[in-house]
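Sending over a structure as structure tokens; questions will come in a sec.
Missing here is one protein chain; the remaining ones are kept as they sit in the complex.
Each chain carries a letter (A and B) given by its place in the written order, and its residues are counted from 1.
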Amino acid sequence: MAGSPRRAASRRLQLPLLCLLFQAVTIILFAIFIRYNHETDAARWHWGNHSYANNEFYFRYPSFQDVHAMVFVGFGFLMVFLQRYGFSSVGFTFLLAALALQWSTLVQGFLHSFHRGHILVGVESMINADFCAASVLISFGAILGKTGPAQLLLMTLLEVALFGINEFVLLNLLGVRDAGGSMTIHTFGAYFGLFLSRVLYRRQLEKSKHRQGSIYHSDLFAMIGTIFLWIFWPSFNSAPTALGDTQHRTALNTYYSLTASTLSTFALSALISGDGRLDMVHVQNAALAGGVVVGTSGEMMLTPFGALAAGFLAGTVSTLGYKFLTPVLESKLKIQDTCGIHNLHGMPGVLGALLGVLVAGLATHDAYGDGLESVFPLIAKGQRTAKSQAIYQLFGLLVTLVLAIVGGSLGGLLLRLPCLDAPPDSQCYEDQIYWEVPGEDENEAQGPLTVEEPDTRA
Amino acid sequence: MAGSPRRAASRRLQLPLLCLLFQAVTIILFAIFIRYNHETDAARWHWGNHSYANNEFYFRYPSFQDVHAMVFVGFGFLMVFLQRYGFSSVGFTFLLAALALQWSTLVQGFLHSFHRGHILVGVESMINADFCAASVLISFGAILGKTGPAQLLLMTLLEVALFGINEFVLLNLLGVRDAGGSMTIHTFGAYFGLFLSRVLYRRQLEKSKHRQGSIYHSDLFAMIGTIFLWIFWPSFNSAPTALGDTQHRTALNTYYSLTASTLSTFALSALISGDGRLDMVHVQNAALAGGVVVGTSGEMMLTPFGALAAGFLAGTVSTLGYKFLTPVLESKLKIQDTCGIHNLHGMPGVLGALLGVLVAGLATHDAYGDGLESVFPLIAKGQRTAKSQAIYQLFGLLVTLVLAIVGGSLGGLLLRLPCLDAPPDSQCYEDQIYWEVPGEDENEAQGPLTVEEPDTRA
Partner (left out) sequence: MAGSPRRAASRRLQLPLLCLLFQAVTIILFAIFIRYNHETDAARWHWGNHSYANNEFYFRYPSFQDVHAMVFVGFGFLMVFLQRYGFSSVGFTFLLAALALQWSTLVQGFLHSFHRGHILVGVESMINADFCAASVLISFGAILGKTGPAQLLLMTLLEVALFGINEFVLLNLLGVRDAGGSMTIHTFGAYFGLFLSRVLYRRQLEKSKHRQGSIYHSDLFAMIGTIFLWIFWPSFNSAPTALGDTQHRTALNTYYSLTASTLSTFALSALISGDGRLDMVHVQNAALAGGVVVGTSGEMMLTPFGALAAGFLAGTVSTLGYKFLTPVLESKLKIQDTCGIHNLHGMPGVLGALLGVLVAGLATHDAYGDGLESVFPLIAKGQRTAKSQAIYQLFGLLVTLVLAIVGGSLGGLLLRLPCLDAPPDSQCYEDQIYWEVPGEDENEAQGPLTVEEPDTRA
């Protein structure tokens, strides 16, 4: 149907062989390296008498489940907005995230918790792996509909490795604070994806333009994703923070920031449309920018006022980005950004990093008291001033951008390998190439959708 | 498209200006008044050694997340049943709830936790704000499809203020117990919305009747809302109760009550239909009445038997209400209740309040032991007898009804201001006025849905 028989045969084998090869390698690496950590190992954990409370697991696991729901339901359904790409959006999200969870357990483990030849895993490694998967899914949003599953698998392998390295450099080498990942997750994922999309630029993409929009009920499915991202974001940002007031404060700041980005998104969406009508694309995406923008500063003494102001700004910038910047990115910079991740993750991520620079620079012993230890341990120990911490935060943003841009560009070159099966320009945003697709209504449910329709409508 | 160019221009500005104005005011008020509470503030919280357990946050936050999911996913999707109003249902739910969270943080804060010039916030204020948002969304259900977003914003501002006052009078002044909000959330939200709808009565609403029904897949979307409300209701009712046995018992009572309302709803739905077929409207709504009816008494020693009996009764009354009462409300009392909130929240809320009167009146030191302090502190301290507590509970219901009826009527007058942009009678239940709407299937996805169709079909 799409391409010659030889290409079809090659396509038949690429995805399954890559999956099987990867899984075989991972199983072997898990057997050699991965071990239960002290809280998960029957022989090494000892309850005191009635001391359930001393097990950190119980204070992390509910957050983990929220993050898990957010990554799979949230990202999975947010991308279902395309009218004929729902199977791929939710299906490949599922596949890439599962792959990323395994692979980042290894990568992050080698970098962060390698100890006497073993990587020790527990609820914290589960949270960290989910965070890495989120970053991969952000990048996926830029190239959604324009890449085949074998390409996506390779992208995931590369991105997970670079994500781990970037995170290690920032958190461990530079002592940067970034609990909710404004830099490590959002900025990194966004610019990695955007530069990858740049290298994969398709001049003839308008051949698939008639499939690039949503239809009424695909927008409702996408709202499932939006709502899940929105409600669980407080848990996402607070999941890896220090227990106690820090986790509590992070959740609260994120909660307020999201309410403000929602209000500014509705305001701006109506304001910039020609006729005052709201645009579902803005509501589905920009309303979430408040979660991104406090990813770095959410654990700090941002104040509720600061959270509102930050969320308001993020929603505004994000909505304006959809209206004015996305078309320019495509026409001038040749960056085709299917989901507009630059607006939801790129710009709000950079803003969030800069907000982190500001709030870190304003940190005082007075404002944090004993809690300074949890948020800025290096300042608490006297190894840094607040100002030098701010400079490190800024440097962390630069490192992230460089790694994302270089990595994304390399990734693009990798994905252009001719042996990899990219969909033709006229078949983008189309499930039919990769999935057995039933009809949309009962009368056609038996026969397949027709694929090769004339492109004259575009 | 709908109305003159001047009205269109005014409509273009009302929503964004109200949002921006409100947000600017809230940001300023937050800067002046809102501060982290002692559990959220880095400088004021001190962990003991391994004492994660002493932080109430960890015993409240999972409930908060459940409530948050219930309010946004539950109410948001429950209202998507209308065939051409899905964007507005889920979108305006999102907007109104975000607005209510900010505004009720301020209102409830001034009334409940104003201390030395500041309002202190933490996980409990997040839960309380979500509760207030639930009440607003209940009222929204009565006028769904018949009001514009600017009207809805004003309704939210008014209702949040009155909700806070009513709650303060009941809980703080009258010493009424109402953890899950049979009175404060459901009765108040329902009668506020119903009287508001009464004042906004539309004689010509049948012009939009062809859009007032559901279609097959919009009913499935609505079931997402129903299921989320159903599963998280135990957390909703127990979220603000005393820690320990009270929270545990409330969750258990709610769980049983909901199973019983589900069974009675299926039974009654089949029984009262002409041909034994079930009605999705009943299943989507009446099955939830068991959660409403134990809102007051769920924390009390209701007994599992009492929970089943209450749920059974609530499901029965609610289903019968959809069949027999809703048409009468519209034809005789001119109350047009789009979602049938009188059946899901109004009658079960009043029943729940009365059940609270009964169970409070039966309270004994014997049945509650030391736990009496958590549920009925005034009885435990000897300041009230069980019977006087029951009378206060009944008085609380009356106060709630009066405030809701007066407030809703005033709200209706406010929303009738001619400058506010209400949809014309022929354009109710129609997304197209407020949203850019793609077509429903791929062939029309490029062009907009036609709006002005002849009303001859109605």
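Here is the rule we go by: contacts are C-beta pairs under 8 Å (C-beta built on N, C-alpha and C of every residue); 3 or more make two chains touch, one makes a residue touch a chain.
Keep in mind the model is a prediction, meaning the values are calculated, not measured.
Of A:Phe163, A:Phe266 or A:Tyr434, it is A:Tyr434 that touches the chain left out of the display. If you put the hidden chain back, the residue from B:Met301, B:Ala314, B:Ile341 or B:Leu355 that touches it is B:Met301.
Residues touching the missing chain, restricted to subunit A, are 8-9, 11-13, 15-17, 19-20, 22-23, 26-27, 30-31, 34-36, 39-47, 50-53, 55, 57-58, 61-62, 65, 68-69, 72-73, 76-77, 80, 86-87, 90-91, 94-95, 98-99, 101-102, 105, 121-123, 126, 149, 217, 221, 224, 433-442, 445-446 (touch as defined at the top).
Not every partner is drawn; the one left out touches subunit B at residues 53-54, 56, 58-59, 62, 66, 83-84, 210-211, 213-217, 219-220, 223-224, 226-228, 230-232, 234-235, 243-249, 251-252, 255-256, 258-260, 262-264, 266-268, 270-271, 273, 275-280, 283, 287, 301, 303-305, 308-309, 312, 366-372, 374-375, 440, 457.
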